[in-house]
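Heads up, one of the protein chains got dropped from this complex, but the rest are sitting where they should.
Note that the chains take the letters A and B in the order they are written out, and that residue 1 is the start of every chain.
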Amino acid sequence: MTTTLSRPGVLPAVPVRPLVFAGTVTVCVALPWIVGAYQISLAASALVLGTLAMSTQLLVGVTGLPAFGQAAYFGVGAYTAALLANAGVTAGPVHLVAAASTGAAAALATAPIVLRTRATTFMMVTFAVQSLTATLASKWKPVTNGDDGLHTPAVRPWPGGPALTVNGFTYLYVLAAVLLLGLLMAVLLRSRLGLVLRGNADHEQRMAALGHRVTGELTLGYVAAGAFAGAGGALLIAVNRYVSPADMGFEVAAVTLLAAAIGAGSMTGAVVGAALVVFARDYLGGSTEHGPAFLGILFLLVAYGRPLVKRLRS
Amino acid sequence: MDQLTTYAVTSLDGVAFGLLLFTVGAGLALIFGVMDIMNLAHGTLYLVGAYVAATLSGGGLLALGVALAVGLAVGAGGGAALSFVLRPLGREGSHLDEALVTLGIAFIAADGMTAAFGAAPMQTHVPTALEGSISLGIHAYPVYRLVFIGVAALVAVLLHVAVRRSTPGKMLRATISDPDMAAASGIDTGRVRTAALAVGGALAVGAGVLGAPLLGPGPGVDNTVLVLSLIVVVVGGAGSIPGTLLAALLVGQVQTIGVVTAPALAPFALFGAMLIVLVLRGRTTAVVAGRPA
């Protein structure tokens, strides 16, 4: 797993990256005036998946843990937001905070199981966690309405604000939220915790020998990732006004991992990866009804492309 | 009293389902053992077998035999092919890339099968000779399930004997325990690997062919089977056939009795089983890790 590290000697003198970033954000903000309603709803979906991909990247790319189960905490957050909305609380920011909290709590509850393992077994156990949580969502009918899912009223950008029923507005709300989450993630990565997680990815034994409480640190990282996934779930409700066990299912888990892999360790890369995934699955696949096949091809391209790119770089 | 027998029958269903999961899970454990990968296309192999059964088995025992032969061949080929598709990733391929490859295969295959067989679950017919039920006390029980239990139990015994007693089985265990040293001792570890993958694939597809009347083909079945067999491997410890069998029977019971009595609690029961096993096993692996080279 590669992580992006700042290499001062390699960076060109002109600040290219900030310029590109600013340009991209401008285009993203202008998007509702450029493309149609369908494309905008796809873009909103991509942003939601991008949040989940950032959460996964925090574990896969930064901490070196091949996490397959972030969709579970995403689902927990989505159901939290849906239940709140159905109880009359429709303010999006409240959803975000509540969903991030329940996502974090769920991650904290499962961390003792998953953090006993590493590598392939870690992937297996997180996969099991994801799948069992999805099963729980489909069986716990009194709360989740089973496989029929929960429909919710439209989310409002602030308490008492207008209901987000138009795709363009919903998209802008989600974009703002994702930018905020991205900023939080950037702060986290530059914080001591970010450094500590990278250290554990590199050499866990050395960390322990320096006195670091490795399990505690990894738990913090896992809980943070759970919070981001939960927040992503709240955004799902803003976009779809609906959640069902399929939203935390196998396919979501798989494509999130793919998005993180495309990102090759970087957070912006993960969001771009999520956009690529939505493009392949819904835009290319939507017209032919072979979305899964397009995704499958993307999986193979990325899997075989990554080692190649790595070799070219070194 | 009547309720008790109902539970007994449900529990027998659990045994049948558990043995089905064992057959799939043993294949997954085998592939995990020799390649250290999680084969995310393992449920796909089961689904292929189930579709083969649904298409070919037209009522007679011979048709079932043909379906089984085709299934085993496809499974062995599919399993063996796994080592070829993973080879370009290099010997030290990352877990992420390996997972992506098997996921890609699973997605493409699932798309293809939905296109070929439709989005609705398919019915699989039991051979006429094995139709009907026999009476177990006051309850009648399908003959096919009893036969399935017998066949799967036989597979478990044969696998165990093959791994413990046969020379190839010993070479397999040597390869899992120290691949480099096994090769330096003259074992063609590449061939051992390919053979293990072929057997692992054949087990999954074979389970699909024979298990189709229990868990029929349809979109999404691949994931159900994958997850449950994965839990079997985690709980069973991937190291021994008896461990895998025990875990499979446990998961089988949870999935039948548990789902009948307390559906929302069944996932927690499986969480709990994993937690207990991982906590207990944490210690032994720590000791092994501390051994001098």
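In this text, a residue touches a chain if its C-beta (ideal position, glycine included) is under 8 Å from a C-beta of that chain, and two chains touch if they have at least 3 such contacts.
Please note the rule applied: contacts and distances are computed from a predicted model.
Novice: Name the omitted chain as UniProt records it, choosing among "NADH-quinone oxidoreductase subunit N", "Monovalent cation/H+ antiporter subunit A", "ABC transporter domain-containing protein" or "Septum site-determining protein MinD".
Specialist: Options "NADH-quinone oxidoreductase subunit N", "Monovalent cation/H+ antiporter subunit A", "ABC transporter domain-containing protein" or "Septum site-determining protein MinD" considered; the missing chain's recorded name is "ABC transporter domain-containing protein".
Novice: Tell me the shown chains the invisible chain touches, ordered by label.
Specialist: Contacts of the unshown chain, counting the full complex: A, B.
Novice: Given that one chain is not shown, which residue among B:Val52, B:Ala156, B:Ile187 or B:Leu203 touches it?
Specialist: Spelled out, the listed residue whose C-beta touches the missing chain is B:Ile187.
Novice: Which one touches the absent chain: A:Val60, A:Ile113, A:Leu172 or A:Met207?
Specialist: Touching the chain that is not displayed is residue A:Met207.
Novice: Residue by residue, what part of chain B touches the chain that was omitted?
Specialist: Output for chain B: 167, 170-171, 173-174, 176-178, 180-190, 286-287, 290-293.
Novice: By the contact criterion defined above, which parts of chain A meet the unshown chain? Give residue numbers in ascending order.
Specialist: Here the touching residues of chain A are 2-3, 5, 7-9, 191-193, 195-196, 198-199, 201-203, 205-214, 216-217, 220.
Here is the rule we use: only the chains that are shown with their structure count from here on.
Novice: Rounded to a whole Å, what is the gap between the Cα centroids of chain A and chain B?
Specialist: 31
Novice: Would you tell me which residues of chain B are touching chain A in their complex?
Specialist: Going through chain B, the ones touching chain A are 32, 36-38, 40, 88-90, 93-101, 103-112, 114-115, 223, 226-227, 230-231, 233-234, 263-264, 266-268, 270-271, 274-275, 278-279, 282.
Novice: In their shared complex, at which residues does chain A touch chain B?
Specialist: So the residues of chain A in touch with chain B come to 1, 60, 66, 68, 110, 112-113, 116-117, 119-121, 123-125, 127-129, 131-133, 135-136, 139-140, 249-250, 254, 257-258, 261, 290-293, 295-300, 302-304, 306-307.
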